[in-house]
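A single protein chain has been omitted; all remaining protein chains appear in their positions.
We just call them A, B and C in the order they show up, numbering each chain from 1.
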Amino acid sequence: MKDLKNIVVEQLKERGVNFSKLADVLYDLQIKYNPNIDHEYCLEMIYAVLDKREVQFAILTGINLDKLAEKNMLDEPLNKIVNEDFSLYGIDEILALSIVNVYGSIGLTNFGYLDKAKTGVIKEIDIAGKDAKVCNTFLDDIAGAIIAAAASRMAHSYYDNNK
Amino acid sequence: MKDLKNIVVEQLKERGVNFSKLADVLYDLQIKYNPNIDHEYCLEMIYAVLDKREVQFAILTGINLDKLAEKNMLDEPLNKIVNEDFSLYGIDEILALSIVNVYGSIGLTNFGYLDKAKTGVIKEIDIAGKDAKVCNTFLDDIAGAIIAAAASRMAHSYYDNNK
Amino acid sequence: MKDLKNIVVEQLKERGVNFSKLADVLYDLQIKYNPNIDHEYCLEMIYAVLDKREVQFAILTGINLDKLAEKNMLDEPLNKIVNEDFSLYGIDEILALSIVNVYGSIGLTNFGYLDKAKTGVIKEIDIAGKDAKVCNTFLDDIAGAIIAAAASRMAHSYYDNNK
Partner (left out) sequence: MKDLKNIVVEQLKERGVNFSKLADVLYDLQIKYNPNIDHEYCLEMIYAVLDKREVQFAILTGINLDKLAEKNMLDEPLNKIVNEDFSLYGIDEILALSIVNVYGSIGLTNFGYLDKAKTGVIKEIDIAGKDAKVCNTFLDDIAGAIIAAAASRMAHSYYDNNK
């Protein structure tokens, strides 16, 4: 599992995901609920989400689909659908949901919010994907889902330590 | 089914849900994607979501749980959890997800966004629920899910008519 | 949380759920994949599933709906729908899914299988619910979901210890 986590971290970084920026978005989402958090703790929570096998598999699969779409190696019409981030595709949301679900349904709303509001690094990943050579269709949902799952984990942990 | 739909509409209205205001939020969400929509069409889409049996059952169940919590008729500690809209409860999101899912996963992000941003009538329902005598724990998620499902239905329909 | 777990265990027992029999079904499901398991380990896994807050809330909510339906305290037509275990209701499956999801999607198939095949104690709970005075509409799905989640937890744990 340690190995698989390392591979996932490496692949996310290769695809341009900046973990420190993920932690920034998490911090902005959660500081109003928990005034004691800092950047370091947020970063720790982001990495902790990647411990779960289900999360690792969803990320590996989504990133691979993005990469294959970039290289035109998916069958048509799927390649075009993924490459253009067709709004009705929906499978990117499905994969992201499987990441969020592992930490309970309260992550759902943070995921939806991030995907729609596209704050911080989510916006950057989305914009990078507009380049004709880059496909981030799955990656922006994955990034949002990791943050949302970390927020959920943090909320549960905060409650457990303060009741 | 017609009957069940009528019952659902009636119960939503009794609980203070203003359908015209649901349509307003839907309009604001979708006008940037589809400049031809108007209030009447949005209202029609909101009602159309309530045709689905799965949606009807989720709404009836959620509203009933809110009403029972108001009357202290749930067993403790559940009554307190629902009545206070405990943030880690999550079952309200689960029920709402079953409404959204019927129209595909793209409704997911709109639901999450509405639940977090609490625009328009969602905010009103949420605030009304802060009154000690009122429990809208399920209702605000239900309202958001109806709008999100309608947005999803509208997006699919727009595409079908414009390709 | 310890307290909430105790409450959940107590409520399940009050509703007639025999934990030893849950462990029996789990054993029968998993013995072919992992020949080293015994009844005690299965029982331990069943109890471990109940540690998760999301699982606890789903169980408390489902059991409460069953009890209210028995006492005719839900609004009609919901009371009749729940009391008769109307096959198209679906909210019992939704709640159960939220239990299963916490341990990843592989629990999904075991849940579906148990709900359909109704082996062992699942059948007993289902039959008990046919009595006019008893409503086990949510309980049989909850019991199946607990076993399925435990099977999923066991499978992940087995892999981690044997790779």
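Criterion: contacts are C-beta pairs under 8 Å (C-beta built on N, C-alpha and C of every residue); 3 or more make two chains touch, one makes a residue touch a chain.
The shown structure was predicted, so the numbers you read here are calculated from the model rather than taken from an experiment.
> Please pick, from C:L78, C:L97, C:V121 or C:L139, the residue that touches the omitted chain in the full complex.
Considering the complete complex, C:L97 is the one touching the chain left out.
> Among A:Y27, A:Y89 or A:Y113, which one is in touch with the chain left out?
Residue touching the chain left out of view: A:Y89.
> Which positions on subunit B touch the chain that was left off?
1, 52-54, 98, 101-102, 104-105, 156, 160
> What is the set of subunit C residues that contact the non-displayed chain in the whole complex?
That gives, for subunit C, the contact residues 33, 87-88, 90-91, 93-94, 97, 104-106, 108-117, 155-156, 159.
> Residue-wise, where is subunit A in contact with the chain that is not depicted?
4, 7, 11, 53-54, 57-58, 60-61, 64-65, 67-68, 73-75, 77-78, 81, 88-91, 94-95, 97-98
Throughout what follows, only the chains that are shown with their structure count from here on.
> Same or different: do the copies subunit A and subunit C touch each other through matching residue numbers, with over half of them shared?
Counting shared over all numbers used gives more than one half: same.
> Could you work out the angle of the rotation that brings the CA atoms of subunit A onto the matching CA atoms of subunit B, rounded to the nearest 5 degrees?
Between subunit A and subunit B the superposing rotation measures out at 180 degrees.
> So, what's the distance in Å between the C-alpha centres of subunit C and subunit B?
28
> Centroid of subunit A to centroid of subunit C, CA atoms only: how many Å?
Chain centres of subunit A and subunit C, defined by C-alpha means, are spaced 31 Å apart.
> Can you tell me which residues of subunit C touch two or more of the remaining chains?
53-54, 98
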